[in-house]
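Heads up, one of the protein chains got dropped from this complex, but the rest are sitting where they should.
Naming follows writing order (A and B), and every chain is counted from residue 1.
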Amino acid sequence: MLRLPWFEHRAPRSVAEAAKILAGEGPRAMLVAGGTDLLPNMKRRHQAPRVLVSLRQVDELKKLNGTFGAGLTLTEVVRSEKTPIALRQAAAQVATPHLRNMGTLGGNLCLDTRCTYYNQSYEWRKAIDFCLKKDGTVCWVATASKRCVAVSSTDTAPALIALDAVIKLSSAKGEREIPVAALYQNDGIDYLSRTPDEILTEVRVPAGWKSTYWKLRRRGSFDFPILGVAAAAKLDGDIVSEARIALGAVASRPFLIDKASEFLKGKRLTDEVIAEAAALVANRAKPMDNTDMDLYWRKEVADDFAAYALRELRGDDMRETRQRIARYQPAA
Amino acid sequence: MKPHRLAMSVNGEKVETLFAPYKTLLEVLREDLALTGTKHGCELGECGACTVLLDGAPVLSCLVLGMECEGRSVQTIEGLARGPDLHPLQAAFADFGGSQCGYCTPGVIMAAKALLETNPSPTRDQIKEATAGNLCRCTGYQQIVDAVEDAARRLKEEAR
Partner (left out) sequence: MKRLDIIGKPRRRVDGRAKATGQVRYADDLSMPRMLFTKLLRSPHPHAVVESIDATRAAQHPGVHLVLTGQDFPIPFGIMPVSVDEYPLARERVRYVGDPVAAAVAVDEQTAVQALDLIEVRYKILPPIASPEQGLQQPEPRIHDYCEQGNIHRNQSYEFGKVDEALAKADLVVEDLFFYEGNTHLPMEQQATLAFIDADGKLQISSSTQNPHYLHRQLARALQVPEHQIRVIATPNGGGFGGKCDPGGHEFVVAKAALVLGRPVKIGLTREEVFYVHRGRHPVLMKMKTGVTKEGKLSGMHLQTLLDGGGYGSHGPASTFYTGVLTPVTYHYPRFKFEACRVFTNKPACGPKRGHGTPQPRFGQEVQLDKIAVKLGMDPAELRLKNVTKANALTASWLKIGSNGLADCIKKVTEMSGWKQRRGKLGRGRGLGLACSTYMCGAGVAIYWNKMPHSGVQILLDRSGSVIVYCGATEIGQGSDDVLAAIVAETLGVDIGTVRVVTGDTGIAPVDLGSYSSRVTIMMGNAAVQAAERLRTQIAAVVSETLGARPDRIVFSQGRVFAVDHSGPGMTFVEAVHAAEAELGTLSAVGSYAPPKPPGKYKGAGVGPSPAYSFSACVVETEVDERTGWIHVPKIWIAHDIGRAINPTLAKGQVIGGVYMGLGEALMEEQSFRRLPEKLSGALVHRAPSMLDYKSLTSLDMPEVEVALIEDPDPYCPYGAKEVGQGPLLPVMPAVANAIFDAVGVRVDEIPITPDRVLKALQAQDKRVGPTSFPKVPYPAPTFVLPPWEGGDGSETRRDAKTAVV
């Protein structure tokens, strides 16, 4: 049986208390909420924090009034009537129902980047002499790369980026709010702009966006995305007045496709417009050979997935396509 | 490091135990409480064999810290039968081929139990969705779905 290494466990009751512990312990402490990302990593010795600061008993992280507390489980996010569609669809497709009962919104946003050379046991990694992300010097995905290219695998982040959401980070020094996109850096190791003493406490999502999220993965559950397309738009009749399209799982961070967003502004979502916008989106997808499925194929089908998302925004009935591809039927 | 003292409710009964603090709920159940009905297939949250109900919701016990179970309620396969009689889900799994090797069975049954408590008349698709976190290598899932459907029928008859 794989087991956790020894650690000290702290269970603060408030954000302030948690922030104080983080400030005091420094980098040897790590936050844990649902545990679905950190605990497997600890079992495989990716991380071995001396102190685990559990956020489970911090009730203020479970608020759901205008904002989404970072401590809400993904199941709670899915069930809330206030959840915008893209976020609900993203949260509903994370991992499995059981893991969604455990994993939190904040945890999914802070999900460690993933890579086939990294998400392996200590012994396996030793057999390849480790890698740039952890304990080694070479990035085996791109041996010439000085930068770790581990892939951002969060589903909720692209959805929230498309929805123009903002997050709040709290530390012993104070609070700050940043757009979700600004939480991420295109570096597989240093993938968050969050400092180690900061706690992601809540997510604020502006209203008024029509939105959708499409996830590509091999199986209907368990799997992380190999492509995530989130699209949000404000429509004036059938004219797009504003649009935001974000991609996940094709870089070390999720990101907004500015060009596609600008392109769509003021246009009617005709087949031609969708095809052109989808091409702009696909152009930015730079998958690496570090996750499931053939990377050339992932690059090649990115425009189709972007088009599915845009067609759904237009009002096309995409349920059958979605069922076939994602084995997912969003609740009516 | 000192052993950790934990008090929680397991299958409706208060239990207290001392365990090594690095242990997950899975290890506490199997090793410290001798409740080996809960299985494990990966210990990384990738298979669903260790599914138990924690405060009524299916979770993977391999990723729940034992220390975080203080005062909480855990249901495992051992607590499902009604005295000497099987729970309708158990009877249906035994009767309709829901178990072959039986190793994923406790986890699947616990997930199905949570489903039937909130949705007494699930469709086949809803049953598949609710058990999508439980891998099975024997059945191809079809007879699992048959069994859950039958259990739903039996439970509804009981309720009438």
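Assume contacts are C-beta pairs under 8 Å (C-beta built on N, C-alpha and C of every residue); 3 or more make two chains touch, one makes a residue touch a chain.
As the structure is a computational prediction, the values presented were derived from the model and not from experiment.
Those residues of chain A that touch the chain absent from the view are 1-3, 116, 119-121, 123-124, 126-129, 138, 140, 143, 218-223, 292-294, 296-297, 300-301, 304, 324-325, 327.
Of the residues in chain B, those that touch the hidden partner chain are 20, 22, 30-31, 34, 36-44, 46-47, 49, 76-78, 80-81, 86, 89-91, 93-106, 109, 127-129, 131-132, 134-145.
The definition used in the following text is that only the chains that are shown with their structure count from here on.
Once the centre of each chain is set as its mean CA position, chain A and chain B turn out to be 29 Å apart.
Chain A contributes residues 1-9, 11, 32, 34-36, 39-40, 43-44, 52, 54, 56, 75, 95-99, 101-102, 220-222, 329 to its touches with chain B in the complex.
Across the complex, chain A is touched by residues 1, 21-24, 27, 40, 42-46, 48, 51, 57-60, 63-65, 67-68, 111, 125, 129-130, 132-135 of chain B.
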